[in-house]
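Dropping a structure here in structure tokens format, bear with me for questions.
Every protein chain but one is kept in place in this view of the complex.
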Amino acid sequence: MDFVLLVIEILAILVSAYAGMIEAKRQDFDFVGISTAAMVTAFGGGTLRDLLLDRTPLFWVENYQYPIIIFFLSMIALVAFRYNKELFRQRVMLYIDALGLGLFSAVGVGIALQLNTPLFPAVLIGVITATAGGVLRDILCNKIPEVFLKTTQLYVTCSFIACWFYIGFYLLGYGEIIGLSVCILVAFVTRVLAVKLDLSLPF
Amino acid sequence: MDFVLLVIEILAILVSAYAGMIEAKRQDFDFVGISTAAMVTAFGGGTLRDLLLDRTPLFWVENYQYPIIIFFLSMIALVAFRYNKELFRQRVMLYIDALGLGLFSAVGVGIALQLNTPLFPAVLIGVITATAGGVLRDILCNKIPEVFLKTTQLYVTCSFIACWFYIGFYLLGYGEIIGLSVCILVAFVTRVLAVKLDLSLPF
Partner (left out) sequence: MDFVLLVIEILAILVSAYAGMIEAKRQDFDFVGISTAAMVTAFGGGTLRDLLLDRTPLFWVENYQYPIIIFFLSMIALVAFRYNKELFRQRVMLYIDALGLGLFSAVGVGIALQLNTPLFPAVLIGVITATAGGVLRDILCNKIPEVFLKTTQLYVTCSFIACWFYIGFYLLGYGEIIGLSVCILVAFVTRVLAVKLDLSLPF
């Protein structure tokens, strides 16, 4: 199980870094901008969580392999962009990103609960962990954060719902693995449905 | 007195959250964007203060009722917006916001002084506590922060002056309640005057 989670984590980090690079490329950033956007998208949410909860060292300092991987991925992506090739297909990216959305939500809530955070702020921290990276990237790119727009398919909402499922199973006394799996499942299903059925908040 | 301060705090948080929602509404944000803008406006300054001073847990984690209240207020506001109704009148908002400006300035300086922050940085932290939420909201909305513009009536300046009054009474050995009351009074009077007389920095 741990191995499965590690694989999901790595893939999700790669995919969100890649999403950051695509956005940076659209703004015609150079390599500095592209690798920064990649790291901010991938690590922004977790970094904000660690700052808000006063955890140290930061997870990308502890798992220093992650920034190294993303640095080299940025180089590979630059070459791929030049030949108009995509490293990940759109559909594959959606699935991996939806899994990551659930995983990072669960990790965020779980860490917050461990540190005795009350339920509602714990859910907020789960949502921040999973979604703040993209918001920070949009700010860096001088854009209105995409997830706040009415035209955007449910994203933060999926994380929010999934976090409450995690809390529910936690309060019922189920183990962490159950809560984590349910959270990933709920985020994955709601997010994929939202994209397939083009669901967005009507208000 | 404590009760009066609590009432001011709650009203000021509600009013600044509401100001965040109005701005978000202008950008045509959905519910995710509106509630985020509300929370960032209301809690951004205090959160930045807590991060800069390395305080933990954050005040909105400890007082977890506040984010819950704002979450539900966002829902009510959404309905009100639909019927073009205003939850608070413009004039009422000015008065409450001016009280909050003074209160949060005083709280910020007070906490900074308790942690042995030298005077000038303590004043900066008071100003940040009272005004950074609005700056962060404007960044989220991809706007130039309003308080930096020449056309904006004195706001940060009122907080800055009020903070120095707090420091003055603190150095003179007066109790915290006196300093707090004077700080709120000065911020309130200067801010209301600035709006009524349309005063802004000439440079």
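Assorted remarks:
Chains here go by letter, A and B, matching the order in which they are written, and residues are numbered from 1 within each.
The rule is simple: a residue touches a chain if its C-beta (ideal position, glycine included) is under 8 Å from a C-beta of that chain, and two chains touch if they have at least 3 such contacts.
These numbers come from a predicted model, not from an experiment.
The omitted chain makes contact with chain B at the following residues, 51-54, 115, 117-121, 124, 135, 139, 142-145, 147-150, 152, 155-157, 200-201, 203.
For chain A, the residues touching the chain absent from view are 24, 27-33, 36-37, 39, 47, 51, 54, 56-58, 60-61, 64, 67-68, 71, 78, 82, 139-142.
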